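On to subunit A.
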Amino acid sequence: MIETRQAPATQPLLRVEHLSTTFDMGNVSVRAVTDVSFDLYPGRVLGIVGESGSGKSVTARSVMRMLRSPGQVREGQVLLDGEDLLAIPEREMQAIRGKKIAMVFQDPQAALNPVMRVGDQIAEALLVHGTSAKEARKRAKALLAQVGIPDVERTIDQFPHEFSGGMRQRVVIAIALANNPTLLIADEPTTALDVTIQAQILRLLAQLRLELGISIIMITHDMGVVAELCDDLVVMYGGRVVEKGPVRDVFASPRHPYTAALLKAVPRLDAKGDEALIAIPGSPPVPLRLPSGCAFHPRCSHAIDKCFNDTPPLSSMGDRRESACWVAAAGGNVEPRPTDEFGRHRRQASGAAPTLRLDNVRTNVASSGGLFSKTPPVYAVDGISLEVFPGETLGLVGESGCGKSTLSRTIMGINDVSEGRIEVSGTDVTSMDLAARNLVAKTIQYVFQDPFASLNPRRTIGQSILEALEVVGVTGAEADNRVVALLIRVGLSEDYVSRYPYELSGGQRQRVGIARALAANPKILICDEPVSALDVSIQAQIISLLEELRDELGLGYLFIAHDLSVVRHISDRVAVMYLGRIVEVGTAEEVYGNPQHPYTVALLSSTPEPKPDQSTEHRVILTGDMPSPARPPSGCRFRTRCPIGPAFRSDREICNRQSPELAATASGQKAACHFAGEASLARG
Partner candidate 1 sequence: MKFNVLRTGGSFRASLASMAIAATLLSGTTLAQAQEHGGILTISQVADAQPVALLALRAGNTPWIRNVFETLTRIDPATFQPQPVLAESWTLAEDGLSMTIALRSDVTFHSGRPMTAEDVKFSFETAALPESTSQVGFIAREFESMDVVDDHTLNIVFKRPLSNVFDFFEETYIVDRDTYDQREDGSQVIGTGPYTFAEWSPGASITLKRYEDYRVEDTAWFDEIEVAIIPDPTATIAALRSTRTQIATGLTPRDTLEFTRNPQFEVVETGGTMYPLGVNVGIAPLDNKLVRQAIAYAVDRERINDQVFLGTGTVTDLFWSPSAPGYTDELASHYSYDPEKAKGLIAEAGAEGATIPIVVPAIPSQRSIFEIVQNNLREVGLIPEAVVLDVADFDKRQVAGDLGAAFLLLHGQIGFSSPTLLSSLPSLREGNPSGFWNDDYVALREAMLAATTPEALGEATTALTEYMLDEAYSTVLVQAPGQIVVAAGLEGVETSVRGGLILAGAYEE
Partner candidate 2 sequence: MISFLLRKLPSVAVVALISSAIAFILPRLAPGDPALAIAGSDATPEQLAAVREQMGLSKPLIQQYLDWMFGMFRGDFGQSFIMRRPVTTVIGSRLESTLELAFLAMLLMIAIGLVLGVLAGSPRSKWARVVLDIMTTLFLATPPFLTGLLLILFLGIFFPILPISGEVGFFENPWLALQFLILPALALALPQAAIVARLLQTAMNSARGEDYVDLAKAKGVSPGRITWRHVLRNSLGTAVVALGLRAGDLLAGAIVIEAIFARNGLGSLAVYSVQSRDYMVLQVLILGAVILAVFIQLFSEIILAALDPRIRLES
C-alpha cells in the first residue's frame, strides 16, 4: 500500500446523494440502485465492491450519465465540485465527460474501436474538447509513453488488435487521462486481465494517482484489489450500500454480515489449505426480485425477524464507518457462522497407478488450412507430461493462452494428439479410436468453465443429464431415478428435472454441469476454470461441493484455473504452466511455500490479497506479455519476461540457447529453470 493516504480533505470532490436509478421494462420498473450516497475526496481511491446485480456499475454510469436505455436516474444528486451533474443539459455534460471525469472499462478488447488507430482514439478525446489535431497527436504520444507503451512512434499508428490485453487497457487509461481529469472511474479495470497483467495495471493506477493526484473510483468484486489500491470502501448489495468505511477498518472488523461473509468466502493464498471455506448460501439477488426487508436476509446466518420486513438504514458505526444492518446496529456479532464445514486433509499420492498419465504430449492447434495450402504447426501444448492419481487433485495454473485448456481438450479427444501418448487407467488412448474414446468417456469427465454455455438452452436439466446416462447405457426408469439421485447429490432437488437452464442461477447450473459429468461414474473430473465465471460468494459453494464429492467418491481432479488462491485451496499437487510447457510441479505446500521457478514467484507475487497495508514495494511484477505459441522464444520460453533472465542479466545467455528441463530442486518440487530457486517471494 502506498503511503500517501492523508486524512480526507474537508471538501469532497464528488458527492453522490440519495441516488436512485430504475430501469423501466414495459410495465415493471426495476430499481437497480436505491438511495446510494457516498463522498470521494480529492486524491483518494474509493472502492465500490459488490457482486453481479449489486448496482455498482449502474452507480458509476449514473454518475457519468451514461446509463443504457431504459435506465433512468429517479432521484438524487451527483455533485462534482458542488455542481449537480444530473441537473445540467446534456451538451454541458458532454463537455465534462472525458474532460473532468474519465472512465476506464472492464474489457479493453471491447472498449477500443477496432477499426480506428489507437493514436486517433486518444487524439479524439482531445479533439472533441477543443485541442488542435497537431497538438492532440503530440499529447497522444506523451500519454502512450506515460502509461508505459513502448516504441510509441510505431505503436501510435497501430490498431487495437495488434496490442495485447494489458496494452489495450493501458491505451484505455491513456484515453482517460488525456484531458487531465480530476476523477477517474474504473469499472472492473483488471477483471478481464491475467494476474501478472493485473499487477501491472494496478501498479500503473497507483502510480498515476501518486503522480497526478487524480481521484479514482474503483469498481470491483475483488477484495484483493480493494485491499491493494483503495483508501475507502463502499460495499453494495441488492442495489444499496450496506457498508462504508476506510478500507483498513472494514477489513479488520466488518460491520455487515455480508462484508464479513465475503471476506471469509475467498480462499487465501497464504492459507494452509486445510481450513474450510465458509460459503455464503444462495446466490446474489437479481434486481427484478429483491427480497423484502434487508436484501441479504435470505443468505444471512444472523438474520432476525426484523430483517425480513424492514430495510435497515445506513447508520453510523463510529469513526467514518457506516453499516446497514439491524444486528450490527444492535451491537451484535456479524462474523459468519461456520455452517457445514469440511475438515480438509491432504492426501499424499498413495502409490497406486495413475488413472491419467500424459507423456510428452504435444498438440497442434493450427487450422488444417485449405485444400492446397499448408500452415505451419502451432503447438499450444508442447511436451507436457503429468499424472493424476485416484482421489488426488492436481491443480494446473497458468495465464490465459498458456495452453491449459488445449491440454484438457486434448485429453478429452477434442483436439488431436500430435506427439506423445496419453494413458487412461494404464491403457494407451492416444489414437482416440472408438474403443479409446469409450474408455476416456467412461473414465474422465469434464466440468466446463461457463455453466451458461455448457448446458443446451433448449433442453431441460433432466434431458441434459439423461443424455449423459444414455451414453453409458442407462435408460428407462433406472435412468430417471439416477437423474434425481445425481441432482440431489449435487445439492439440487427433484424439481429441477423439468427446468430449463435459463431458470437456474449460475451456481445451480454449475451443479448441473457437475451432475452431468458424474453420470458416467468417472474416475477423474477435469475441471476447467469451474468457478471463474461465478460470483465470489458462489465460488466457495462449488469448491466445497467439489471437495465433498472428491472425498466421498474418491475422484481424481485435474483442476485448471488461473486463480492461484482457489488452486491452492483445493489442490494436493500443483503444476504451473507457461506457454505450452510445465515450468514447475510439486505439492501445493512446496510450490506455494517455496516457489522455485521465477514465473511461479511472479504469479504468486502478483496476486492481490485481501490484506490491506501489505507492502507492494518488493513485488515481482513481470513486464510484457506472454509470446504467441506460434512463435515461441528460443531456449527457455520464459526468458523474454524473466526477472532473473537474460533480459535483466545479460550474462545469462544459456537461457537463450537451452531449454531447461523439468528437474528436481532442493526444496522437493520440480522446476524447469537454469537458475531455479534464485527468485523468491518477498512478502511484507
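Inclusion criterion for the candidates: all candidates are chains of the complex that A comes from, given by their letters.
As a working rule, a contact is a pair of C-beta atoms (placed from the backbone, for glycine too) under 8 Å apart; a residue touches a chain by one contact, two chains touch by 3 or more; residues count from 1.
What you see is a predicted model; the values in this text were computed from it and never measured.
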All of 1 or 2 sit in the complex with subunit A; the one touching it is 2
So in the complex, the part of subunit A that touches candidate 2 is made up of which residues? 64, 66, 68, 94-99, 102-103, 105-107, 110-116, 124-125, 128-129, 159, 161-162, 172, 175-176, 178, 369-373
